[in-house]
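See below for the structure under consideration.
With one protein chain removed, the remaining protein chains of the complex are shown where they sit.
Note that the chains are named A, B and C in the order they appear, and that numbering of residues resets to 1 at the start of each chain.
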Amino acid sequence: MIIQLKKDLHSSDLENLIGKISSFGYKITPVSTQVGDYLIGIGSKNIDIRKIGHLRGIQDIHMVSDDYKLVSKKWKVKPTVIELGDGIAIQDGEMAIIAGPCSIESEEQIINVIGHLKESGIKLMRGGVFKPRSSPYAFRGLGMEGLKLWYKLAKEAGIKIVTEVMQVSQIEEMHDYVDVFQVGARNTQNFNLLDELGKVDKAVMIKRGISGTIEELLQSAEYVFSGGNEKIILCERGIRTYERASRNTLDLNAIPILKAKSHLPVVVDPSHGIGIREYVPQMALSGVMSGADGIIYETHENPDKAYSDGQQTLNFEQSALLAEQIRKTFALRKTFPLL
Amino acid sequence: MIIQLKKDLHSSDLENLIGKISSFGYKITPVSTQVGDYLIGIGSKNIDIRKIGHLRGIQDIHMVSDDYKLVSKKWKVKPTVIELGDGIAIQDGEMAIIAGPCSIESEEQIINVIGHLKESGIKLMRGGVFKPRSSPYAFRGLGMEGLKLWYKLAKEAGIKIVTEVMQVSQIEEMHDYVDVFQVGARNTQNFNLLDELGKVDKAVMIKRGISGTIEELLQSAEYVFSGGNEKIILCERGIRTYERASRNTLDLNAIPILKAKSHLPVVVDPSHGIGIREYVPQMALSGVMSGADGIIYETHENPDKAYSDGQQTLNFEQSALLAEQIRKTFALRKTFPLL
Amino acid sequence: MIIQLKKDLHSSDLENLIGKISSFGYKITPVSTQVGDYLIGIGSKNIDIRKIGHLRGIQDIHMVSDDYKLVSKKWKVKPTVIELGDGIAIQDGEMAIIAGPCSIESEEQIINVIGHLKESGIKLMRGGVFKPRSSPYAFRGLGMEGLKLWYKLAKEAGIKIVTEVMQVSQIEEMHDYVDVFQVGARNTQNFNLLDELGKVDKAVMIKRGISGTIEELLQSAEYVFSGGNEKIILCERGIRTYERASRNTLDLNAIPILKAKSHLPVVVDPSHGIGIREYVPQMALSGVMSGADGIIYETHENPDKAYSDGQQTLNFEQSALLAEQIRKTFALRKTFPLL
Partner (left out) sequence: MIIQLKKDLHSSDLENLIGKISSFGYKITPVSTQVGDYLIGIGSKNIDIRKIGHLRGIQDIHMVSDDYKLVSKKWKVKPTVIELGDGIAIQDGEMAIIAGPCSIESEEQIINVIGHLKESGIKLMRGGVFKPRSSPYAFRGLGMEGLKLWYKLAKEAGIKIVTEVMQVSQIEEMHDYVDVFQVGARNTQNFNLLDELGKVDKAVMIKRGISGTIEELLQSAEYVFSGGNEKIILCERGIRTYERASRNTLDLNAIPILKAKSHLPVVVDPSHGIGIREYVPQMALSGVMSGADGIIYETHENPDKAYSDGQQTLNFEQSALLAEQIRKTFALRKTFPLL
């Protein structure tokens, strides 16, 4: 049960409200976000909603039977818009393009990528400064110094930054240099990290777990939302299956399902999804037709010299062409009544 | 190693040739299809190809290191065209639409579907008369009588038939009433069935196994080809993964990979792939953008009354709309240089 | 609903019975096996069983809510014993050991294996004469001639034969030379084959599908049973997962679950399960402790020279040692009250 509270509710009214609803057998979790105040009630499903609905301070009340609540479309039909400032947003009905290298490598590399993005009309840049690596002996990223440099250059160019945060202790130091915090596939169920990102007033993009279910992705988003942050983007990036001809199995089935279940925007990462440069464009365009609100892919001036993920990275020429095709495909999709 | 033989080779020349190549340490399998004669050599990879290339009777010779040979693009770059007569074909560079019910149910149903297909300009009809069912107590299809009736009505309407053959003994009786034999996902590795379909001069559409790899699908196609039949269509229909929010996980990653590895046409089945009616159109259009040469989906006048698979079946209105969107999406794709 | 019929029911009584039960909204399938006669009713679950129970000709009646019926423990609590003659059986409470090569290769090989089995007190021999191979160019087995030779030698030695049947047309020719027909993992859902094996009065061992669920395995067994043959053995042989360190993932979780759900005996195949020779014994003994009624594994005089599966095949010394350890482990298990 989700109870939307009226604005500026007095704390004694709130206590009173919690007490009364609890008395019907519900365990209540109060949630306050940038947007509103809510009570989440877990308990009996057979209550007569009218017994609660008339209580003072309640704006609206919704029964949501899913394990996730606040991220469900069952109570919030209107799609969530993620405003990033300067007129840049990620939202239903638009097509965000997010491109950039796997790892931030050097000033020169950043300048090159930004130049390419500006030429191609791309306003969101991805890149890693803290890199999760399965081997402890591999390159782990440039860290905060790289981030600060990147942020300065991106800001000058009017470009927004999407980058991975790997642990709670990084949130604070990264905060001022990040437009979208990315939670990587290995951290989708790092619940402490999600909790803490709930306390931040920056957008959070959560990647689906390496073998995460759609349900689990939504529950991870619920952590951030119930922590206080409604600015959440979901990202499909390929799941682990028995098939090894592709790096992962990009699961585009997830897109219409996520869009039907949740009011949050959904983006597709074809680079990690299929993991083979030659096939990234097809997967990106398929992603557009599957109903995604954005595409995030990897590009680098010289993919074969990239510090990481070169095999799935497009060069600038390929990237410019893909961005154009994404826009044309999306323009066609918008003319289709069914989607 | 694939050796293409000259036309009308004398049998003594052939024997001679096999003897000589065998002496280099190769195990030779001769293959004769509607299109040509080949020798497949399995053995050492380090031979100097010139030692064999000059032998009499050899038209061309190719080293193919994959486990599949004749279905590989490494020797046959030109895409295979599956001609079905009356100007109907399945091929690279075109977009085949194949629609129809899960099960053939009655004369009235067939007439209704054919009417819808004609109105929508769809020339290929799918339907099952022998149904593989996991429970022995479920409806198993109308059998040969249903097929004969269907064939008569489809022929009159100028529509081609795609239907599943479940066992060797059915091939002969079905033969005259079928345009494309479909091999179902549970039979992808029924090697006897594949062998026998190699002896038939009708097109064969092989569905990927329930948890089949891309490699295994190509090897299954190799069975049919090496049996003597080059008219093969590959079909992605979703794989089994841990995810249960969709019936199967339609694996569109397979499309660009299959197209790169093989000269055979590839079609996508979004109905079985995602298994949820509402999302079939998105998956179909994603399939088009992934590079498929055709889309096969389920439609029925009244999906909720269908004998089987109703939950993933479109009604005629939805089908007509989807066919139009498939064509528009394909028209856009054709303008894209990369795909 | 399973209705056990009285012996020697008059056909008019039977018709009468079917008519009456059908009138309650059930679709009835009559089943006759070596052991008894049954009616399987699919339909409403809310009927008062007493309305049917008193009808003439009915011995007993059971409601079974699973999709499989006759193989369920819910109606037949007593474990099924598979008698193979000469005092050899596969059954709950005993430990069958089935050993032999992947492929039957030659008279000498057969004699060697039989010699080893007799020395080790093993009375069941496995081996393939028709081999399912993913590549059409690989060794496909010695065929009927190999089988006849093998059968003659095994019979003389008092050893029973377990061998794979790949298609319907082989059943008849193989029938007299086989003690247990094996249905391979690629044929677990070859429903025509299962149907036909239902008409045979020989034991059938069904391997779990390559990515088959436990439920599907039981439904495949239901095909054989409802076809008329109660002599069924279930076999766990490893499933396909994302993990590649082992050939397959032997799923021992399936053993206690199958034993709880069905009255049929269950055997474990550690050779295909893990696929690595060094670890076959550990998996075999784990299989014993998991509650299996038998272990089937591969042995060959010289595994490195075996025509197929050498990497997972034990030599005779290893096999003799393993057989002894299996027996000791089983003897210990029998002393445990819980299992």
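In the analysis below, a residue touches a chain if its C-beta (ideal position, glycine included) is under 8 Å from a C-beta of that chain, and two chains touch if they have at least 3 such contacts.
All values derive from a computational prediction rather than experimental measurement.
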item: Left-out chain, listing which of the shown chains it touches; value: A, B, C
item: Residue in contact with the excluded chain [from C:Val71, C:Ala203, C:Leu234 or C:Leu252]; value: C:Leu252
item: Residue among A:Arg186, A:Lys202 or A:Lys328 touching the omitted chain; value: A:Arg186
item: Selected from A:Asp92, A:Glu216 or A:Glu301 as touching the chain missing from the view; value: A:Glu216
item: Touch list for chain C against the chain that is not drawn; value: 211, 213-215, 239, 241-246, 249-257, 260, 273-274, 276, 278-279, 281-283, 285-291, 318, 321-322, 325, 328-329, 332-333, 335-339
item: Where the missing chain touches chain B, by residue; value: 211, 240-242, 244
item: Missing-partner contacts on chain A, residue numbers; value: 27, 29, 40, 42, 67-69, 132-137, 166-169, 186-187, 189-193, 195, 209-211, 216, 219-220, 222-223, 226-227, 240
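FYI, only the chains that are shown with their structure count from here on.
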item: Chain pair bearing the highest count of C-beta contacts; value: A-B
item: Core chain by centroid distance, with centroids computed from Cα atoms only; value: B
item: Same or different residue numbers at the chain A/chain B copy interface, by half rule; value: same
item: Distance from chain C to chain B - Cα centre to Cα centre, in angstrom; value: 33
item: Distance from the mean Cα position of chain C to that of chain A, given in whole angstrom; value: 49
item: Length of the line joining the C-alpha centres of chain A and chain B, rounded to whole Å; value: 38
item: Where chain C touches two or more other chains, by residue; value: 211, 240
